[in-house]
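All protein chains of the complex are present and in place, except for one that has been dropped.
Let's turn to subunit A:
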């Protein structure tokens, strides 16, 4: 999940080491908005070849929620 964490850190414009499963997506410099959601869809597709639903992804509150969504769609 290291690549996922560093990718999300880049998208939300926060230090790489600040992101782990418990990271609150609302705490990024970049808002958890449609642009961040679309960027995360591309990241997850590239890392895991998994397509995530935009609405469900937008509802995620923490990185752990995203990890759960990835597992459900794998």
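As a convention for this text, a contact is a pair of C-beta atoms (placed from the backbone, for glycine too) under 8 Å apart; a residue touches a chain by one contact, two chains touch by 3 or more; residues count from 1.
Rule of thumb we're sticking to: contacts and distances are computed from a predicted model.
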From "ABC transporter domain-containing protein", "Protocatechuate 3,4-dioxygenase subunit beta", "3-oxoacyl-ACP synthase" or "Xanthine dehydrogenase YagR molybdenum-binding subunit", the UniProt protein name for the chain not displayed is "3-oxoacyl-ACP synthase"
If the hidden chain were put back, which of A:3, A:16, A:45 or A:61 would touch it? A:45
Counting contacts across the full complex, list the positions on subunit A that touch the omitted chain. 31, 33-35, 37-39, 41-42, 45-46, 51-55, 57-58
